[in-house]
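Have a look at the structure that comes next, please.
A single protein chain has been omitted; all remaining protein chains appear in their positions.
Entry: chain A
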């Protein structure tokens, strides 16, 4: 596992351009991903505010909306086609741009080389390309907001024929083409990233860093990368096929004999369900591509701040791998009522319920990790605990949706909206926040403000519950998701009042994020300087400077002698023993 050849070129001169823009340094690339991700997060959140305003005050003119949105809110009333575009873009941005690129891009890039004791990624130039292709994807997606027919508007799942026939909805026009191109670029970017993460983890571990000594974070990122590499190409194929259906007259997904808006559609012989299989073959692993990095960051932060070894480390790693493997064979649970063969439905019930096995193990192990610990409640730790607090209701409600007959009732209702916002959306966001607070000192060499971090945590945690918990009951009562307004049906109109409450909560929780933004950017320049190892942690990244120099380590690579979680070992002087401490020191 020798990587000394990389050490030779550590100290070459860097211009501003190669240091901050077209950098091949994994640490800079990670920070680029983080800041781009934060920008996307803010955009995604603002989009959700427009949706919430509409749901709270349906058909009430709000003149300021017209000032902001122009033709999309003539007379101050949001247009339904723009509402559909909002849900589409909110989902796409949050799932892919924030919680995939922002999360994996930041922490896989930052932590893998540092935690395995490497100087950089295996392929630094590919790594740089990965960010810049993602940047291009971002630009294309942003441009789609400004085209005449508006951004893509067929749901983030882009089910054809709605997404394939341009006259079906304004959002199926140029906006959808741009969406598909952007996603194509995005997939290329994440494949380049995944290749790097896998190769680096396998080949660039420093001396003594066996696979069973890897911090759980690296395991999480590694499994995530494999998932991405296996599933993303399928969506890429689907996106290309959909582009062909839209632009070049093929009929992969559009059957014959359709009449849209009184006009016959010149397609023949396609099948819309094919897209659903291709989409969810990525789409479900994607949930875990979002979740696993968050879960593994949380595990690391819990152990470090509980001052206790991660409970049943090997079983937890096994659970991560198990979740990853099973996630490839559960996609059909999104399609119980789609018209696919019902026998398949029963198969997917079994695989889906099986995934609760590794998930329950992992959560239990995390709870035991903090049990009888000596908890240090840093903002990072609070967000890690908050992750558990949000993930638990999310995971448990998965059991309802996994059960095909119950899913008949709950499918495509607000129950699903609440479920995935708890399990993967806000839980992963909490994992990401936890990671930012925890590794900020290493990334930027300065500490974030502790008090502001804690206020941010409580505002967000309570806010998330107030926003999404009531949605479970909206869903149980049958309210379908993606509805522009709740006013049309008796069984939905009872919730117009509750919607006002949720909207207020969304604005308050959203405003709380300003505290984070201020803390983040202010601390980057003005925060107190951070020590090498402010959290007294064991893993390798804390044994080098904050921030680490180009090349990460001095002339010598670190050597690893022990596992990552030797906290509070009886007899040891301190309550932590870094991985670089030779075994004999501890022997009596």
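Just so it is clear, a residue touches a chain if its C-beta (ideal position, glycine included) is under 8 Å from a C-beta of that chain, and two chains touch if they have at least 3 such contacts; residues count from 1.
Here is the rule we go by: contacts and distances are computed from a predicted model.
Chemist: So which of "NADH-quinone oxidoreductase subunit M", "Methionine ABC transporter ATP-binding protein", "Glutamyl-tRNA(Gln) amidotransferase subunit A" or "cytochrome-c oxidase" is the UniProt name of the chain that got left out?
Modeler: From the choices "NADH-quinone oxidoreductase subunit M", "Methionine ABC transporter ATP-binding protein", "Glutamyl-tRNA(Gln) amidotransferase subunit A" or "cytochrome-c oxidase", the unshown chain carries the UniProt name "cytochrome-c oxidase".
Chemist: Decide which residue listed in A:382, A:515, A:540 or A:581 touches the omitted chain of the complex.
Modeler: A:382
Chemist: Which of these touches the unseen chain: A:61, A:75, A:256 or A:582?
Modeler: Only one listed residue reaches the unshown chain, and that is A:256.
Chemist: Can you tell me which of A:126, A:243 or A:273 touches the chain that was removed from the display?
Modeler: Reading the full complex, the residue touching the unseen chain is A:273.
Chemist: Over the whole complex, note the residues of chain A touching the chain we left out.
Modeler: 79-81, 83-84, 153-155, 159, 161-162, 165, 168-170, 254-262, 264-265, 270-273, 306-309, 311-316, 319, 337-339, 342, 345-346, 349, 353-354, 356-361, 363-365, 367-368, 370-377, 382, 385, 388-389, 392-393, 396-397, 399-400, 402-406, 408-409, 411-413, 454, 458, 461-462, 465, 469, 473-474, 476-478, 480, 482-485, 488-492, 494, 536, 563, 565, 567-570, 575
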